[in-house]
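Reading through the structure tokens given below for one structure.
A single protein chain has been omitted from the complex, and every remaining protein chain is retained in its original position.
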Amino acid sequence: MKKLGSVIEAQQFDKETLEKIFSTANQMEKSPPSGLLKGKIMTSLFYEPSTRTRLSFESAMQRLGGEVIGTENAREFSSKAKGESLEDSIRVVSSYCDIIVLRYYKEGGAERAKKFSSVPIINAGDGIGQHPTQALLDLYTIKKCFSRIKKLKIALIGDLMNGRTVRSLCYFLAKHYPDNHIYFISPEQTRMKDDIKSYLDKHNLKWEERKNFNSIISDIDIFYQTRVQKERFEGNIEVYKEIMKSSEGIYITRDTLKKMKSKACILHPLPRVSEIKYDVDGDKRAKYFDQAKNGVYVRMALLKMILAGY
Amino acid sequence: MKKLGSVIEAQQFDKETLEKIFSTANQMEKSPPSGLLKGKIMTSLFYEPSTRTRLSFESAMQRLGGEVIGTENAREFSSKAKGESLEDSIRVVSSYCDIIVLRYYKEGGAERAKKFSSVPIINAGDGIGQHPTQALLDLYTIKKCFSRIKKLKIALIGDLMNGRTVRSLCYFLAKHYPDNHIYFISPEQTRMKDDIKSYLDKHNLKWEERKNFNSIISDIDIFYQTRVQKERFEGNIEVYKEIMKSSEGIYITRDTLKKMKSKACILHPLPRVSEIKYDVDGDKRAKYFDQAKNGVYVRMALLKMILAGY
Partner (left out) sequence: MKKLGSVIEAQQFDKETLEKIFSTANQMEKSPPSGLLKGKIMTSLFYEPSTRTRLSFESAMQRLGGEVIGTENAREFSSKAKGESLEDSIRVVSSYCDIIVLRYYKEGGAERAKKFSSVPIINAGDGIGQHPTQALLDLYTIKKCFSRIKKLKIALIGDLMNGRTVRSLCYFLAKHYPDNHIYFISPEQTRMKDDIKSYLDKHNLKWEERKNFNSIISDIDIFYQTRVQKERFEGNIEVYKEIMKSSEGIYITRDTLKKMKSKACILHPLPRVSEIKYDVDGDKRAKYFDQAKNGVYVRMALLKMILAGY
């Protein structure tokens, strides 16, 4: 019987563990073991609100019979008046519970927390850093859709420069599933950065870059759409507007659907703004709400593997 | 075995269901079935804080052995930066749980939510719209006090123009319990609106309108007092002050108590400001805190009837 430790970044898993997480998530989906984590307490320690992620983790914990305490207001710990360090807060909070799900506002928060915690940490996003459970649920969803993660043509679409999820997905694919083909499809201003491209090259994952998906629609298996992250353009609203304008050509619409493969699959980490039109939702290839639901199963799997073992 | 679906508005229930809710609430009060909703998860999805209502629902769910996740900060979903629609948020959140208790800031929110949710919705107030569980607990309290909802003289007192609860109560009484008599007692500026009066007329529920209850105190069975909703008069503080001044004559005081029937009953949806004096609280006819407690039983009844059936 092994136990998973803290989950800090996407890259930490070897392929075997990854596959174990997916098979466990599948088991959670098919027949959740009720009461498995009875008596265990999870703290949701959120230094900034992220209601969707928090509720998903809390649902996962409760479906396994565990208990939840938490706050979305953890910055109070480190308020100007009280001035406590993250490290001290973690030492205290870890004495209250069996696992901490941490959302922090600065890169590296989860790694720092892990060093001082007496219980495992799951990184639920640290600034522009990692959000490994999102990457895991993306992969799990791909696997469910195609029963494989190879020989797929994957279009990553939208704000590829700032999008944390597409970057993580690239890392995972390069390292463990290089036998796929990636298309980066974005406006000029939000192209995927060079570090990722080099990483893909190093692992021999083939990629190309395009301004739109018009000529390749009927080849693509996965449309992974993302929103332009307005909050990254504060004080730069003109640039934001320009990008939004040039994004219109890569929106997914009823028209796109007509040209897609019948077995294609449309993903989105959500929230969605206008980059996938509402009238696409009813199509059976629209899998983004299933993807959100899969997040609960993947988190159940992690909680089980960390707290009860595998 | 039937199951109740979403609870969106007061008018949706037929009389038989209404009576079933009351008898179930009574059973919850007498002998709550512990552990009935074990393994079920309720989300409190509040787009504006309403701590009293939220805690009442959460207490109800936990008394039945269910689990609770939630937020009072759901507007974060639809924040300017993220811009998610209510419909998308509901689709995601409904994949985390078995029932959603929704508080929304605009009329019609619950109805919109219901269309996109994969689980039942209970409306916990949508702006100036409905708040059906409040109306149900008001009726349940009346029934407990008099063992009947007929041949009662019911004084609705205070801010009848803006008060959501008195409007809902009128709808219920007109539709299912017309054999009563309503007195509308309010300052000139906050009289009951004509739509309700027409509705009562249509259902032959007799009503009259008065500036105070002085000449009829000893006839009235139920004093349903309400507060002037200061928050509806923002930027209009002079009007508010004027109304407060003309309301003084319809406050319930020790003096009112002396002239009341010994079996009368004083209700209030709370919070109370000064319209019922504190020294009235000790009187056995003061039932407004019991009324709040009854809210838990009514909500337990609904949760049971929706999630476990009846």
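Going by the order they are written in, the chains are A and B; count residues from 1 in each one.
By definition in this document, a contact is a pair of C-beta atoms (placed from the backbone, for glycine too) under 8 Å apart; a residue touches a chain by one contact, two chains touch by 3 or more.
Fair warning: this is a prediction, and the values are worked out from it, not measured in the lab.
K.L.:
Taking the entire complex into account, which one of B:Ser6, B:Thr24, B:Thr43 or B:Ser56 touches the absent chain?
P.N.:
B:Ser56
K.L.:
With the full complex in mind, choose from A:Leu4, A:Leu64, A:Cys97 or A:Leu173 the residue touching the hidden chain.
P.N.:
Checking each option in A:Leu4, A:Leu64, A:Cys97 or A:Leu173, the one touching the absent chain turns out to be A:Cys97.
K.L.:
For a quick check of understanding: of A:Ser6, A:Thr24, A:Thr43 or A:Gln229, which residue touches the chain that isn't displayed?
P.N.:
In the full complex, the listed residue that touches the missing chain is A:Thr43.
K.L.:
One chain isn't shown here. Among A:Ala74, A:Leu137 or A:Ile220, which residue touches it?
P.N.:
In the complete complex, the chain left out is touched by residue A:Ala74.
K.L.:
Which chain B residues would touch the chain omitted from the figure, given the whole complex?
P.N.:
With respect to the unshown chain, the touching residues of chain B are 34, 49, 51-52, 54-56, 58-59, 62-63, 68, 72, 229-231, 270-273, 278, 289, 292-293, 296.
K.L.:
State which residues belonging to chain A touch the missing partner chain.
P.N.:
Within chain A, the residues touching the omitted chain are 39, 41, 43, 67, 69-71, 73-74, 76-77, 80-84, 87-89, 91-93, 95-97.
Keep this in mind: only the chains that are shown with their structure count from here on.
K.L.:
Please tell me the distance, in whole Å, between the geometric centres of chain A and chain B computed from their C-alpha atoms.
P.N.:
Measuring from centre to centre gives 41 Å for this pair.
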